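One protein chain is absent from this view; the other protein chains keep their places.
The block that comes next holds subunit A.
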Amino acid sequence: MTTNILLITLVVLAIIALNTKKLRRAVVYLGVFSLISSFLYLLYGAPDVAIAEAVIGTTITTVLYLVALKKYQIFTIYFCSDPNDPNRRNLTNNSPFLNSLESFLVKREMEPQIIYSEKPIKTILTQDKFDLAICQTDQKFWIYGSVDDYQLDALEDHLLTNHGDLNIHLIRYTEGDDNEA
């Protein structure tokens, strides 16, 4: 009975790992997959295979994949909004704007990484490393991107065609300037 449940879980986890959009999540699902399969080996009476699977499949392969993902292009997005806004939380968690931005980046073979921040936009612009900073103040989106970033033109096109109603301002800045805009 237990083995049957675990075997079905294995199949489900494999399908989930194949169908996730983000690679990092797929790596985590694979780690869980090999952990469960090592438990299955234990139930089938092969403890030494279980040890090998647990160490190699769960630890070493997961870490190797995570290091490999670092080579993969990661597009860091800072999203900061007013901390006093009452419906900020459901906006950041489930906004169609961010979702479409993510799917755009996935389509261009980049791994989106969104960081929600409550710091004011100026400190983010001067202190943190980012590819795109989005600042939301009452229905206006201010998007900051570097001038050198060649992805920005395509991004602007995409945003204007799909979210023309959202009052989006795109600001290009050169690094090292102070950005009063």
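For the reader, a short list of remarks on this structure follows.
To be clear about the criterion, contacts are C-beta pairs under 8 Å (C-beta built on N, C-alpha and C of every residue); 3 or more make two chains touch, one makes a residue touch a chain; residues count from 1.
Methods note: contacts and distances are computed from a predicted model.
Protein name for the hidden chain, per its UniProt entry and selected from "Glycolate oxidase FAD binding subunit", "Lipid-transfer protein", "Putative monovalent cation/H+ antiporter subunit B" or "Chemotaxis protein methyltransferase": "Putative monovalent cation/H+ antiporter subunit B". Taking the complete complex into account, A:A68 is the one of A:L7, A:A68, A:I115 or A:L160 that touches the chain left out.
For the options A:I8, A:L43 or A:I56, the residue in contact with the chain missing from this view is A:I56.
Not every partner is drawn; the one left out touches subunit A at residues 47-48, 50-52, 55-56, 59-60, 63-64, 66-68, 70-71.
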